[in-house]
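All protein chains but one are shown at their positions in the complex.
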Amino acid sequence: MAGNSFGKLFNVTTFGESHGEAIGGVIDGCLPNITLDLEAIQNEMNRRKPGQSSIVTQRKEPDTVRFLSGVFEGKTTGTPIGFIIENSNQKSKDYSHLKDTYRPSHADYVYDKKYGHRDYRGGGRSSARETACRVVAGAIAKQMLGSIEINAFTSSVGDIFIDKPYQDLDFSKIESNAVRCPDAVTADKMITRIKEIKKQGDTIGGTITCVLKNVPVGLGEPAFDKLHAELGKAMLSINAVKGFEYGSGFCGAKMKGSEHNDIFNPDGTTKTNLSGGIQGGISNGMDIYFRVAFKPVATIMQPQESIDAQGNTITLQGKGRHDPCVVPRAVPIVEAMAALVLADYFLLNKMYK
Amino acid sequence: MAGNSFGKLFNVTTFGESHGEAIGGVIDGCLPNITLDLEAIQNEMNRRKPGQSSIVTQRKEPDTVRFLSGVFEGKTTGTPIGFIIENSNQKSKDYSHLKDTYRPSHADYVYDKKYGHRDYRGGGRSSARETACRVVAGAIAKQMLGSIEINAFTSSVGDIFIDKPYQDLDFSKIESNAVRCPDAVTADKMITRIKEIKKQGDTIGGTITCVLKNVPVGLGEPAFDKLHAELGKAMLSINAVKGFEYGSGFCGAKMKGSEHNDIFNPDGTTKTNLSGGIQGGISNGMDIYFRVAFKPVATIMQPQESIDAQGNTITLQGKGRHDPCVVPRAVPIVEAMAALVLADYFLLNKMYK
Amino acid sequence: MAGNSFGKLFNVTTFGESHGEAIGGVIDGCLPNITLDLEAIQNEMNRRKPGQSSIVTQRKEPDTVRFLSGVFEGKTTGTPIGFIIENSNQKSKDYSHLKDTYRPSHADYVYDKKYGHRDYRGGGRSSARETACRVVAGAIAKQMLGSIEINAFTSSVGDIFIDKPYQDLDFSKIESNAVRCPDAVTADKMITRIKEIKKQGDTIGGTITCVLKNVPVGLGEPAFDKLHAELGKAMLSINAVKGFEYGSGFCGAKMKGSEHNDIFNPDGTTKTNLSGGIQGGISNGMDIYFRVAFKPVATIMQPQESIDAQGNTITLQGKGRHDPCVVPRAVPIVEAMAALVLADYFLLNKMYK
Partner (left out) sequence: MAGNSFGKLFNVTTFGESHGEAIGGVIDGCLPNITLDLEAIQNEMNRRKPGQSSIVTQRKEPDTVRFLSGVFEGKTTGTPIGFIIENSNQKSKDYSHLKDTYRPSHADYVYDKKYGHRDYRGGGRSSARETACRVVAGAIAKQMLGSIEINAFTSSVGDIFIDKPYQDLDFSKIESNAVRCPDAVTADKMITRIKEIKKQGDTIGGTITCVLKNVPVGLGEPAFDKLHAELGKAMLSINAVKGFEYGSGFCGAKMKGSEHNDIFNPDGTTKTNLSGGIQGGISNGMDIYFRVAFKPVATIMQPQESIDAQGNTITLQGKGRHDPCVVPRAVPIVEAMAALVLADYFLLNKMYK
């Protein structure tokens, strides 16, 4: 397969370009008899969509999901759930100047070299528009998973970061500000920073932290399909992600075993949780938490040198409406991918029941 | 599948417990007509094996690979390559005291909960002994890949790290010291640090950096199977790994787009390489480089509180011969997993030729 | 995966119920730069669609395919091709009487037992309407395959069969009659037979023979993924299929080795072709031919005893517009599935080039 499917038992396949007629997908393997809350699904879409606040791109995409199959009388039937999202706002003219142009740190060049034929309208398949379909599938996965709680939030923007452990944060505050940071003081600083960057015609990176609560013991497979390996792949498959760490992460590499080991309580829980809720690739019932690094958006509103398909040096300047910082809109995408991994491993683990 | 296979076209399946009769694997999808250099394969095994220096575990395992199929008249035939490595030094008595014991930050507890039946001899399947099979497969992948260069090295131990970009290092020095660090001064400090830690009965973490040179343009699939996503999964599937970053990594999350974008040269190469050789999930011909974080080994030679299967509090003390720092022996494992990913994506990309 | 995907490299995923909003699919892995002949695709759809002649169901379904992605400037881009076919003629009222009813030899009972929630409108997912999506994908596969010729035809209806080897038939005559039998005399008999059966309110089975010409040497994998094994699976996955044989087939089981062996010509072709173009699971360049058995359609226009979900005995009588013989409309489906297998194995085999 050419990489547009994810998951073994809970499997999602997506299609669509940023400026084609529509994007969409197929969810194969959702359990039957799940009463779908369509409003909750649309709400996840709204968290990802452009134009939701002053610090994100002002493009208008209603991103309304149309379900075509797999749901009957309000409940899933166990058959594949097909869905589409029309690209109502294609504006392909905006991009015609990019036909022969390779934008720096975009996928234009490699798509041309790999496929020999590129849909140059706004990034085509390589556009983050594709992630809208992941959010649909993730929203359904969340509903199938029931009591598992999945909360992601913006933990840093540039060099501004939350200086508290996640346990001290109130996740109910995540949606209370445009940057999706549950700490109000830090959120304000982040928003100010993003506005400055936007004014400069520049962009900035950041990190998202995600916490998974109530994950049952036993999810994950030994050897190659460790739970955190699949979570890592899921996160790294999101546009602009450059790094993934879970539990103690890169800090753990500086520690001693006597500091790092999580001592058991008599009930099998652990006193500390540097392991990050996973041991030997298998969930142990403690919170799973991980952090994802996003690079700054490549499209900037400043002139940049680049080349065209003939190797001529040209000067580019970003047009249109782009995000100065992708992180706030990526929060629901991180949650969606986490939900997809958990849904898949949840079903895989049922074979042992 | 229960997670013991890796790769779509170049596929390896492994089996075996640390103290069973043998470990082994099957490589399915290796190209035919590759003249196998068996000495080079054994050499990779020797880089991973215990007892090779004073800073690693003193266990003796000859780790001799026996090939059973898929090779005829010295060349691969295109049929599956089966191989085994006998566990000559099983010493299962060393572990009988662990039968009802859950060691902190090991997989004992979760295996018991998931499978209800655990091979308690030295970690069983969750032992890093499994990675010996990955090294065999990776060594064959390297030979199939020909001119692609794969070099990993120890870039930090605890808080001692190489303070130079990888371009300033001489990879031919990697094997010149026991810690596999190409910078001699840093290597000495690392070795000293590991010896101190060992004397304390403790362990310490570290990081490995890996550089892939001469990777052709075009490896990688869009959406879910981005090249770096699969590299990330591959690395995170190695025992004790807590994090993965490529290119600018977590540092990239602090940067601005105007700093981070890699400006093209007329020939399609880029002036900088913060992208890490991959754009939109597809290799662009520049060096691919990434960093992997390893936690400290969980087995320490100090008394630790723990529990048994009945939830009783007990005191554990590591016995036997364990690594104070797993990083030097993990260097060939990181290379092997990188080779497996590249071999798979190399074959996948041939469909476009 | 829950079984709605087919193919490893040329992969198609389908969705949709007979009376839902729409059916559709995603083709992932089609080569880029294929100039799509959309008329040819629609033509294949028209061969499958209801209402095309007096011997098939008179339902009206325009079956117009709408492509949503993966095609740009008339050519495939290598990204997934999403498509939908609206169910314009849903008429779900026709089926409301079936809500608690299990029709004999339909999938109603097993769907209820497996999923606990059934879309009872006209068979839902188990309806042969799903095969429309296979025809779309197969039509694209045919175009990608270029010079490979795929011809299927009706070789028997009930006990009326073509009494000639396929080499004596003119495939250009297949579309010249409503039953898709290239032998005019036999075709007339078949049509007469189907009309009689229809008048009786009954249905009848039949067989389809398919011939694949110009298949290159080397398609197929040893052991489990033999080319004919995958062709067999593909055919058996079509609704109403009860059997598959290739080459000498069941007749071969009565023969002696001295009769059955295909003696080579000096150029590697064979004097006879009882092997059916495949040896050891791999194509040898000779014609591949196989035969597929279809049972009679289960929905008949005569009263039948059955049960409802509570186990009460009831009397059923088919309503609506059904096929007296599914075979003529199944001819393009057989071709489509053959094309999907060949496309997949063609891409798989490119790894050896």
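Note that the chains take the letters A, B and C in the order they are written out, and that residue 1 is the start of every chain.
What we mean here is this: a contact is a pair of C-beta atoms (placed from the backbone, for glycine too) under 8 Å apart; a residue touches a chain by one contact, two chains touch by 3 or more.
All figures in this text were calculated on a predicted structure; none of them were measured in a lab.
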| item | value |
| --- | --- |
| Touch criterion as defined above, residue of C:57, C:186 or C:207 at the omitted chain | C:207 |
| Residue among C:79, C:126 or C:143 that touches the chain left out of view | C:126 |
| Hidden-chain contact residue, picked from the options C:44, C:245 or C:335 | C:245 |
| Contact set of subunit C toward the excluded chain (per top definition) | 1-6, 8, 14, 102, 104-107, 109-111, 113-115, 125-126, 130, 156, 158-159, 197, 202-207, 217-218, 220-226, 228-230, 232-234, 236-237, 239, 242-250, 252-268, 270, 274-276, 279-284, 293-300, 302, 304-307, 311-313, 349, 352 |
| Where the missing chain touches subunit A, by residue | 8-9, 29, 31-32, 78-79, 222, 347-348, 350-353 |
| Missing-chain contacts mapped onto subunit B | 1-5, 7-9, 11, 13-17, 20-26, 28-29, 32-33, 66-70, 72-73, 75-82, 84, 114-119, 124-125 |
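In the analysis below, only the chains that are shown with their structure count from here on.
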| item | value |
| --- | --- |
| From subunit B, the most remote chain by mean C-alpha position | C |
| Identifier of the chain whose CA centre is least distant from the whole-structure CA centre | A |
| Shared interface positions of subunit A, touching two or more other chains | 1-5, 8, 14, 114-115, 125 |
